[in-house]
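Take a look at the following structure, please.
Excluded from the complex is one protein chain; the other protein chains are retained at their positions.
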Amino acid sequence: MSAIDIEQNNQVLTAADGTPLRTALARATRRAKWRAFGLVLPLLLFVIVTFAVPIGQMLVNSFHNTAFSDNMPTLSAYLSENDISGVPDEAAFEALVTDLRLARENKTIGKVATRMNYEFSGSRSQFTGAARKAKKLEPPYKEALIKLDKDWEDPLLWNIMKRAANPVGASFYLAALDMEYDETGSIVRVPEKSRVYVPLFIRTLLLSGLIAGICLILAFPVAHLLATLPLRYSNLLMIFVLLPFWTSLLVRTTSWITLLQSQGVFNDLLVASGVINDDGRFQLMYNQAGTIIAMTHILLPFMVLPMYSVMKTIPPTYVRAARSLGASSWTAFWKVYFPQTIPGIGAGILLVFILAVGYYITPALVGGSSGQLISNEIARHMLSSLNWSLAAALGSVLLFIIILLYWLYDRLIGIDNMKLG
Amino acid sequence: MKFKLLLTSTAVSAAMFATAANAGELTIVSWGGAYTVSQTEAYYKPWMAATGHKINSVDDANPATPIKAQVEAGNVSIDVADIEYSDAVRYCDEGLLEEIDASVLPAAPDGTPAVDDFIEGAITDCAVANIVWSTVFAYDASKISGDAPSSLADFYDTEKFPGKRGMRKSAKANLEMALIADGVAPEDVYATLETDEGVAQALAKMGSIKDDIVWWEAGAQAPQLLADGEVAMTTAYNGRIFGAAVGEGKPFEIVWDGQILDFDLYAIPKGAPNKELAMEFIKFATSTEPLAAQASWISYGPARASSSALVGKYKDGETDMAPHMPTAPDNMKTALVNNFEFWADRQDELDEQFSAWLLSN
Partner (left out) sequence: MAKLPAYTTTGERIWHYTYLLICVLIFLFLIAPILVIIPLSFNAENYFSFTKEMLSFDPEGYSLRHYDRILTHGMANPDIPRDSVWWKDAWANAQWIHAAKNSVIIGVLATILATLLGTVAALGLSRPEMPFRRLIMGLLISPMIVPLIITATGLFFFYSKTGLAHTFPGIIMAHATLGIPFVIITVTATLVGFDHSLTRAALNLGASPVTVFREITLPLILPGVISGALFAFVTSFDEVVVVLFVAAYDQQTIPRQMWNGIREQISPTILAVATILVIFSIILLTTVELLRRRSERLRGISPA
């Protein structure tokens, strides 16, 4: 009886103020959640406004391009209403000529021609030329245009126009992955002599991984030394890590050229000291070695500092305790010290890898033929070929790959103990 | 005489403008370094002195860079930009530049209308050339004993002239030079490049010395490579090699055979804040005398025939500039003028093929 009483009384555990414990706990968790979220919120809003929205608008370019559909309205309407395959008949050509005249008048023919030239090399002058003469063309327009340029009866060109008539499409993503539509509209890889982007993506990722690895190996002993030395020494040594950091990318890159080129300081010293003879100078610049050395140097502080700030928080007593409990110095390091440094390593690798993927100026200046990386191509399409859609597609693919790698890294290496995300 | 007249008339019209809206301000973007200096001395200072307007001179690694974003965002801050030919054509196609009516450009002192006075191709729909520059190859004379290289074929002959070769990491100019070195006549070069076989031939020629090529990216790297002895010969912009040879006493020699001529042009971004004033400036800067004056500061040729006769001495007061101009008759014998139509049509494709070729080793 009394036991049942107790059970009944305690059926609902209550907190000090009388609310049921379960509710109180839920409320506390909720409040904690909101408090955590509240801390992140200002930054989140800031980044959404100053970054996510503007970048989102740019990346939309990758699948949305109105250069053709806006400036060739009649033909675009015709192409999307009629299901044509191959070269169409006179009606389509009539619409084409109407639009060419219009575009010539509005001075928008250049936009159309440039848009078509992205996918059909040489069609720029074909379009501008036809537009210039469009006013004087007489029906039947099909024959008249083909007489001007026989590319007008190329089914591939019409397929491209049909797709361009719809502002939304995946053709820039295909181009970013070295693929294209063939005459029949199925997706094929581009000819081998034009495959650029996939090899560049692979090279960029491999090179960045390698550089992150080298940085890790070089940064660990330095960060460890800095973290274990008394402050009065470590702070002075820290200057060595920070100095290169203040120095402009351009200055450091040129300085590495002076140091490492075959007629440079390093080779001169080796020759002067008799280690190698004059013909045996090392080629350390204008090739992959140059890229790796210069990039490693530039990114090393991004590995050292996060590792240092994590190692600094590890109490030295842990290793001493392990030693006094009989662990060998290696066991004490590997089982006790190293696991605690993993958050720093994780942060460092993340920083260096991502930064390496984006750096292209240094490889371009010192890397010779192997210095071409994917960001070069993105910059080229943004600035010189003005193909923003392709640049946005390449950028989106890059963003997607990195987020995917980040997610994998999070899953596989167990970021749970790194708590990076 | 006519030039003086023109100057006064510009000054008068500028003065009228000034009374209407005070002195104007122009933002002009150029390439920096010795190049901006030459323009400041030859164009900006005289124009400011004559008209009372102010020029904000801005330097950029490539002045064309921000134009597309500025025009499409409707927030243009650049009034005049000094840009390269291929950019002038592309940006014009995309409707990013104001069209320029060539008939308003001042005539030559002898009365020749501007369209006839300018070198062929120097006026496009949206831009007016101020200088002619060229891609040449150069070598360090102190490092070569015996016969000096004299033709593009020598540039590709690594047995006769051992040593590395510097080249700009781009398809443009390299493909043309490779074909000329391979025996294609300059006038047939672009017809050959139109075909897949022609491109393959050019790439094969470059492939024959691929291991000996040091690729450079920024124009400044070429003379540095020569000065350090990293390369025996390199392609380069002629003005920079001249500056090193004459201005700094380096033993560099230019070989003009197969030089590729190109223009730098003035253009006005669409929606520029001071469009009319910008046009006034371009009319002044690309008139006969200022163009000739620029040549005393840098060895790029004036884009007008009438200026050539007025080209004087280098700023050191000793060197005659005329023979150092890419447009000098002796240098023009085997020169090739960059075919902008060809490159506007084919650059995307050829750049891709070039990148793929670079990757394949």
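Letters A and B mark the chains in the order given here, with residues in each chain numbered from 1 onward.
Please note the rule applied: a contact is a pair of C-beta atoms (placed from the backbone, for glycine too) under 8 Å apart; a residue touches a chain by one contact, two chains touch by 3 or more.
Since the structure is predicted, the reported quantities are computational estimates derived from the model, not experimental observations.
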item	value
Subunit A, residues in touch with the chain not shown (by the definition above)	29, 32-33, 35-40, 42-44, 46-48, 50-59, 218, 221-222, 225, 228-232, 235-252, 254-259, 265, 297, 300-302, 305-306, 308-310, 312-314, 323, 329, 340, 343-344, 346-347, 350-351, 354-355, 357-358, 375, 378-379, 382-383, 388, 391-392, 395, 398-399, 402-403, 406-407, 410, 417-421
Residues belonging to subunit B that touch the chain removed from view	27, 29, 31-36, 56, 58-62, 65-66, 69-70, 72-75, 77, 218-221, 223-224, 227-228, 237, 239-240, 243, 248
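Heads up, the rule we're going with is that only the chains that are shown with their structure count from here on.
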item	value
For the subunit B and subunit A complex, residues of the former touching the latter	62, 64-65, 68, 86-87, 90-95, 99, 169, 210, 213-215, 217-218, 221, 224, 228-230, 341, 344-349, 351-353, 355-359, 361
Residues of subunit A defined as touching subunit B within the complex	107-108, 110-111, 113-114, 117-118, 121-125, 128, 192-196, 199-200, 203, 257-258, 261-264, 285-286, 364-365, 368-369, 371-372, 377, 380, 383-388
